[in-house]
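A protein chain is absent from this complex, but the other protein chains hold their places.
The block that comes next holds chain A.
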């Protein structure tokens, strides 16, 4: 008679900590949403307080953050390396620019097309590369990044060759009463929010869990029934899509595209920024975007090569001492501060 009772008791004891943990998780999740809401409120308020140039800089931070979000999906969550995400960024930027230039497509309508083209391209290129180890993906993407610039210069009739294409920027609708830079900022903000929600949902779904499994142990993931090549290719295509969307917004904001803006440096800077921002973390892309925008603009005064020296040293240092990047450091700091506060 005592058997089943013991079992239930054991089960209850086993369940109790789980329930406690899940409550804590709900609390953290709620806190996260509050932080997000506050951040969003600040982000909406900022453009009314800053000079247009600062608003432009913040807009570029958002553009980079969307691209880094995609790269984070691939590198941080699926554990694959891309040295050519600048190429997908360029595909989005040129896709949008060509549509606006040739067919006078409204700016906003180019976004889904640019994203879809980048997704399809990511799928096509990921298929051969993903059948193999991550290393080969790095090789293939590096080759793509180098090949893209001469390719863009070659099809001069469509891409405008080395001279590039100059385009009109989106005009703010009269009812908003916003200046051009503010309107661009809010467009970029909207795209960023949607992109973050998409990525968040994606990572919580079975796709996200499959990606984490692939990253942490390929063999174990495969045994559990995760189709490695399918999920790796999918992750690559998704991340290309985010980069393409970011490129499209870039075209709106800058109003000009030229091949040399999308050279290998862009791809490498993207990788460096996400590593420094924090691989596999939610705020990593935003911190990386801030880093990518402001570090070069500040350090360029010292020397043209200073941003590269800083990026190179930081990326190595981060890999040694803080593999979770700025986001991880920020999290660690918050935790230790909370601990100190609780003790007192």
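Going forward, a contact is a pair of C-beta atoms (placed from the backbone, for glycine too) under 8 Å apart; a residue touches a chain by one contact, two chains touch by 3 or more; residues count from 1.
Methods note: contacts and distances are computed from a predicted model.
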From "Multiple sugar transport system substrate-binding protein", "Amino acid/amide ABC transporter membrane protein 1, HAAT family", "FAD-dependent oxidoreductase" or "Phytanoyl-CoA dioxygenase", the UniProt protein name for the chain not displayed is "Amino acid/amide ABC transporter membrane protein 1, HAAT family"
Full-complex touch with the removed chain, picking from A:170, A:255, A:308 or A:331, is A:308
Only one of A:135, A:190 or A:224 touches the unshown chain, namely A:135
Residue positions on chain A contacting the omitted chain are 75, 79, 81, 83, 128-129, 131-136, 138-140, 142-144, 146-147, 150-151, 153-154, 217-220, 264, 268, 271-272, 275, 303-309, 311-316, 319-320, 323
